[in-house]
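A single protein chain has been omitted; all remaining protein chains appear in their positions.
Presenting subunit A:
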């Protein structure tokens, strides 16, 4: 059980790449923290610095109040689960799970008891004498988890542990990992690039983008109050509609019409963000609406996803940002919605649910 503190931690690789820039993060004892972000944003690098597999270029890493920058991985008492599982191919499942305990020179009966207990917890008892080559992907994943939990470390680090599994198994393992972590109460740092995994697993999420932390907070907070354009676009599926807008006295002029807003204090150009689920096709009292032809309609069973395409031109050069071309609007509708592909539909939304971002800095001006 441990508290992990990253105090201004940065990583510069010898070739000059700054992979991680000045991370400040306090991970509480028993907390489940997710590092999420697109490929190459420095998640693995951060995790490896906590593990001790990568040197920390500057800043301080403290575990339970003690500086551990200079400690070797084996002296940090942290267990890690790798994306490729990293099982030892020449050892049986039993030997794999016992490996950390044997290295720690625990007496044999104790090793057997701990391995047996972990195997039971992970439903691996029947597989103990197999070699990793003869296991399925899901079983290998569980062995990797088993090897991490046997020695009851201060913290678990997991680097995309589920990304090699098929979609169904991933959902299944996701809930088992969440349950296991609650049960063991071990501080856990979990890396993923999958926002659904991040939203469903963690107590808190750390969103990274090109080596810089964008926002830290519980899933609902990131969803409700994204700090900037990047977070807004990253969290939520389908992602938030980001529409370039001109600020006038009557509101924000966008491709879906004028969004009513008291525009005082806003820069002349902004980006308006509306979540797909903020739209509905029944009237909202005091709401705004737009009418357009449904381009494509996807029926997902529990919901319908409607896509609208707008001719750009009116918005001129402000149309098209890095976060979307500004010409497409996605709405997530009730399955009972009467919207039809190729036919016009009128969608309503609450102007208060619209986020307004500064197009230059990306900062959320409404949060």
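Observations, loosely collected:
Everything that follows uses one rule, which is that contacts are C-beta pairs under 8 Å (C-beta built on N, C-alpha and C of every residue); 3 or more make two chains touch, one makes a residue touch a chain; residues count from 1.
Everything below uses one rule, namely that contacts and distances are computed from a predicted model.
Choosing from "Sulfurtransferase TusE", "Non-ribosomal peptide synthetase", "Sugar ABC transporter permease" or "Cytochrome c oxidase subunit I", the protein name stored in UniProt for the chain missing from the display reads "Sugar ABC transporter permease".
Only one residue from A:73, A:185 or A:218 touches the chain missing from this view: A:73. Contact with the omitted chain, checked across A:94, A:147 or A:355, is made by A:147. Contact with the undisplayed chain is limited, among A:58, A:84 or A:361, to A:84.
In the full complex, the hidden chain is touched by subunit A at residues 51-53, 72-74, 78-80, 82, 84, 86, 88-90, 99-100, 103-104, 133, 147, 151.
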